[in-house]
Each structure stands twice: as structure tokens, then as C-alpha cells.
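As you look at this complex, bear in mind that one protein chain is not there, while each of the others sits in place.
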Amino acid sequence: MSESTSKPVLSIQDLVVEFKTEAGLIRALDGVSFDVQEGEALGIVGESGCGKSVTALSILKLIPSPPGRIAGGSIKLDDIDVVNQPDDEMRKVRGSLASMIFQEPMTALNPVFTIGNQMVEIIRVHQKVSKAEAKRQAIEMLRTVNIESPEQRIDQYPHELSGGMRQRVMIAMALSCSPKLLIADEPTTALDVTVQAQVMEEINRLQREMNMGLILITHDLGVIAESCTRVVVMYCGKIIEMAETEELFRNPRHPYTRGLLDSIPRIREKKLETLPIIEGMVPDLANLPKGCRFADRCPKAEDHCRESEPPLEDTESGGKVACFIPN
Amino acid sequence: MELPLVQVKNLKTHYPIKGGLLNRPIGAVKAVNGVSLDIQAGQTFGLVGESGCGKSTFGRSILRLQHVTAGEVQINGKDILGLDRQELVKARADMQIIFQDPYGSLNPRMTIRQIVREPLDTHKVGEKADRDAEVMRLLEICGLRRSVADRYPHEFSGGQRQRIGIARALALKPKFIVADEPVSALDVSVQSQVLNLISHLQKEFGISFLFISHDLAVVQHISHEVGVMYFGELVERAPAEELYAAPKHPYTQALLKAIPQPDPGREKEQVPLTGDIPSHNDPPKGCPFQPRCPVAKPECAESKPPLKPVDVEETPSKHLVACWLY
Partner (left out) sequence: MSEENISTGRDSLWSKSRRKLMRDRAGVAAMIVVGVYGLIAILVYLGLIGENWSTLGEEGFGGMSSEHWFGTNINGQDIFSRAIQGIKTAFEVGLVVAVTATAIGGILGAIAGYFHRTIIDEVIMWLYGCIDAIPFYLFVAAVAFSLKGTELQPWGMHIAMIATFWSSTCRIVRGEVIKIRGLEYIQAAKAVGVGPLTIVRRHVMPNTTHILLVQSTIAFVGAIKSEVILTFLGLGVVDGVSWGTMLSESTSDVLRGHFGNFLGASGFLFVLVIAFNMFADALQDALDPKKVSS
């Protein structure tokens, strides 16, 4: 992608987020920087505890505080300085400039209101329109996400819809004010494979049509391969690799990325005796090793990997990697 | 041919739907509606399907952790559904279960030692003093250090908890284990570790597994035979290689196509299916898959296709499918 022609909708610099826990102060994010261009689909991948969801919440300033706090760095959302934005100003930003969809649509929807009620409310927070007009827009949105007979659906309650349908409603709600950035946090993890494919297709289509920036957060590299142009790989609160999707899958530079790619369950021509694995497990954020955070699990680690932490540096192929001995 | 270790015939588990003024049964959720399968000793049967298809209910039903409506279950020569309470307790030593949720499956107030010892204590295996040594041995088999024994579940990560659950299931040296989505709550890098452990255990101890999963890709490496369930019934069943190489049922094909492939260059598949799993309140007529099926014919809505061998020439064929196309 050419960085000169489009300007970033989101620009994160050296973001540090800290949480107070019983085990002491931990850094859920430790110096994270990346941009999302207009109309770009960026994937963030990593395992639980790597900080991918914290990143998403930080962008909308939704970090529960206490115990969490943005301790440093900056987040620029279309020229708005999120970190220093007062809360009531942020409320206007959420939904209109950037919105978010979550993993579990059932808990993100209020069970005692019809979906129409909830959509109208959101539209009227951000636009000065009549109820009737808001309802018309809501029906239009439901039609956009390919919900059949939206005129009837709009008067139903969340529990009357199937999981896939609910996630479509969430998407419709998130997009009802045409945001410039959509953050999707594991949007299909709770769904069945056949439904997952339908929902991802929907997200991709709308992203292209509305020329939005998209941040797709997932643990599933398969989903990323099919939907994103660029990928950020996170591990223990840090970005360890960042590259164009094709480049990353063809030529992963960081040993962790390699390991992740190898351990994805996939249909293979020939049955394997043992599946490739990454040894060990993610270290405790309250008790991180000195040096590279992946060193203990890394098949290539050398002594100096355990001494100092590798910085995130440019690679010759245009990406970035944080490793002393990249592939 | 050797007699299979596990034989299930026409198993049905229905739940009543109550309603109306007097809360009378007005219908039934046919969670499992006539499933038959058998598993040879030392082999793994992969049972795949989407949420609500009845695969977990099936797994629990054959272990009698669930009330069964009708059918026949033979495990290791015992008629499981016909056992009285004491015989059932004895028979439990031969059949165990591993659960999906690594957080809900361990009692938070018990130490790992107590958890893994419980089966040994319940069945009074060996001398009391020897049981601790056995616990240590089980933990080591499952790749856990001995020092974990006196800790509590909340101190462990998901993968480790799953290993503890496996150690508990192994304690009575069972011949058959139901693994109910054992890796779907785990991170990818840990999933393969647990899958490798399970296939290692199978080879080492010759245990038969019923491996339940929603993911065909997870099941492939571990299964000898694979069955696909839809709406309470088996729609296809075949030896693993054959199922992946030549899936017959349109639903199996769609499931395989829907798995997101970590290959960005690949030509993107069309979204294979539309719509959702049917509702038990209003089950479709004929083939349960017919409303979503891309190749459905008018007769599919009229009667339900039976599960029968696809290839009549090869006798006896092990590839069964329930579809009017074949």
C-alpha cells in the first residue's frame, strides 16, 4: 500500500497501558505503535493475554479504569488526541468516528429492548433526526447487512435471533453512523464455521464499500489471511512482527509467527504423526523474563536473546520484526 | 473381525419442551435422534458438527451422564444403559470423559492432588499410600511437574488445566474416553500440545477415543474414522482419509470449505452456505439439511434420506452418507 496517497485514520505511537493486579503493576501494552490507513484492513493476531483486546479498547478509551490506565504514548484517531480527550467528548467519537463489534453479540445487546429500539437510540445519539427517520435508517442498515425482511426483524428482541443474525445486527449498529474505523474484536469466534464465513464476508464487503479502516482482532490466522491486507503479530504486550499479509504468510520472520502459522489446525493432504507445536507457554506478564519475551519458547534462542530485548526494526521486505536472529 | 469396543445402536436423547398453561410437554427437542456408530479398540472416532447438533449430548448420553430416551450402548461388552447403579459405578472405571471448559471442569476448592486422586479413592484402587505415587505418575505422563500437586486450579493456565483434567480421566486406566471439545477453549499454540498428548496417550495405552469437535481440521490428525452430525443425526461417516479426500454430503463439503485457510494467495471460496441451523420448535420436513442445501431437489423435502453405504461395489463399504444424491 502506498503510504503517501492515503492518510492514516488511526495512528498509535508508543502506547503503554498498565493494569494494577494482585501480583503488582503489569504492562498489558508495552510500547505499541502502528497506523491504519483509510480503507485498509489490518489484522491483529496473538494469543490470550498478548494485549490485542487491550489495544482495541484503548483506541476508544474503554479501558476499565481502575485497574487499568493509559500510562504513556499517543493515539490519534483522525486528528483527535484520544488519550487527552475528556470522557464526554469521547462518547461522541465512539460510534460516529470509530465503532467496535465484540465477540459475544448476546452480551453486547441489551436483552430487554428490541433491536430497533437499540439502533434508533444509537442513531439519535449521533444525529439530530426524528424517531421515524432513525427507524427508517435502521431498517436500511439492516438491509445493508443482508438481513431478510428487516421491517419485521427490527421489532424482535435479541434472544429471538440466531448467533449469526445477532452479529449482523451488531455490525449494522456499529456502522449506522458511517464510522471511519471499525474495530472487530474476535467477531466470529463465538459463531459456527458456516456462519462465520457468512459474517466475515459481510464485514469485508461493507469495509470495501464504505472505504473504512478495519482492525480485525483474532487468534485465527486463517480469518486474517482471507480478510486483511496487513498483519500485526503481538506477544506479551508487544508487537513482534508486522508485515503485508502475503509476505507474512509466505515468509514469517519471527520464530513465534512461524510457530503460530505451523500450529494452526488445517486440513492437510497427509495425516501428520505429531502436530508442530510451540513449546512451553506464554510467560506471566507480572513476571516477564529478561531479554526477549519469547526466548524461553524459541527454538533458535541464543544467549544474548535472554540478555536484552530485541527492538522492532524494519526488514528489507517492508515489514518490521523484533528478533535478533529473524528467519 | 474383532468386536468393536464401543457399539452404539440407534441412540435417542430427547428433551421435552414444556409449555402452555399447565406446563405440560408439548413437544420434544430431539437432541440426538437415532445415532449408531462403533469404535474399535485403540481407535479414535472424530465426531464433528456445529453447536446444537447434539454431539456433546451424544457423548454424555453414551456415558450415561444424561438421561437417554432409547437405543443401545455397549462398551467393553457391557450393556451400559441396562446397568444398575452399582454396576454402573464399576463400569465407570472403563469409560471416562475430558471436558471442554478448562475453568469449569476442576473444583476450585480442591488441590490438584485431591482432584486426580478422587477417582482412585472412589474406586479404592490399591493401598492409600500408593495412591499419591500414582497421582505423581499420572501428572508426569500428562507433562506436568510433580510440584503442581499441592496447588489449586486457579494457579494454572488453560492448557495446564486441560492436562490436569486428562490426568484425572486416565487415573482409572479406562479403555474408552469421550473427549468433548478438549482443545476448543485453548490458544492455538497450546491446542497442538494437547492434541499431541492425546494421540500419544492413545498409542501408549491403546485407549479408544470419541473425539468431539466443531472443527474438522482439529479432528483430522487424531481420528481413524470421522462422523459428521447435523440436527441430531449422523449425515456422513467414513474412514478419515476418505472423508477428507472425497466428502460426499453437501454439508460436509460446506464445512470443509468454510474453514478459513491460512493462505492469503488462495482464490477465495464462495460463501458455501446461507441461513442457520433449523429450530427444534419447527423442524424441517424431509432431510434436515434441505432448507440450506445448495443442491436440494424437491424430493429432499418429502422424506428423510437414510444413512447408507455410498459405494455398492466395494463390500463392505465403510463410507456412509445420508443424502438422496447418492
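Think of it as A and B in the order they're written, each chain with its own count starting at 1.
The working rule: contacts are C-beta pairs under 8 Å (C-beta built on N, C-alpha and C of every residue); 3 or more make two chains touch, one makes a residue touch a chain.
As the structure is a prediction and not an experimental result, all values here were calculated from the model.
A.B. asks: Of B:168, B:224 or B:292, which sits in contact with the chain we cannot see?
C.D. replies: Among B:168, B:224 or B:292, only B:168 touches the chain that is not shown.
A.B. asks: Looking at the full complex, which residue from B:41, B:93 or B:301 touches the chain that isn't shown here?
C.D. replies: Selected residue, touching the omitted chain: B:93.
A.B. asks: From the list A:14, A:151, A:284 or A:307, pick the residue that touches the absent chain.
C.D. replies: For the chain that is not drawn, the touching residue is A:284.
A.B. asks: Looking at the full complex, which residue from B:118, B:242 or B:263 touches the chain that isn't shown here?
C.D. replies: In the complete complex, the chain left out is touched by residue B:118.
A.B. asks: Applying the definition given at the start, please give the residues of chain B touching the unseen chain.
C.D. replies: Given the touch definition above, chain B has residues 60, 63, 65, 88-90, 92-93, 95-97, 99-101, 104-111, 118-119, 122-123, 150-152, 154-158, 165, 168, 171-172 touching the missing chain.
Simple rule for what comes next: only the chains that are shown with their structure count from here on.
A.B. asks: Which residues of chain B touch chain A in their complex?
C.D. replies: Residues 50-51, 157-160, 187-193, 195-196, 199-200, 214-218, 220-221, 240-241, 244, 254-266, 268, 271-274, 276-277.
A.B. asks: If you look only at chain A, which of its residues touch chain B in the complex?
C.D. replies: 47-48, 162-165, 192-198, 200-201, 219-226, 245-246, 249-250, 259-261, 263-268, 271-272, 274-278, 281-282
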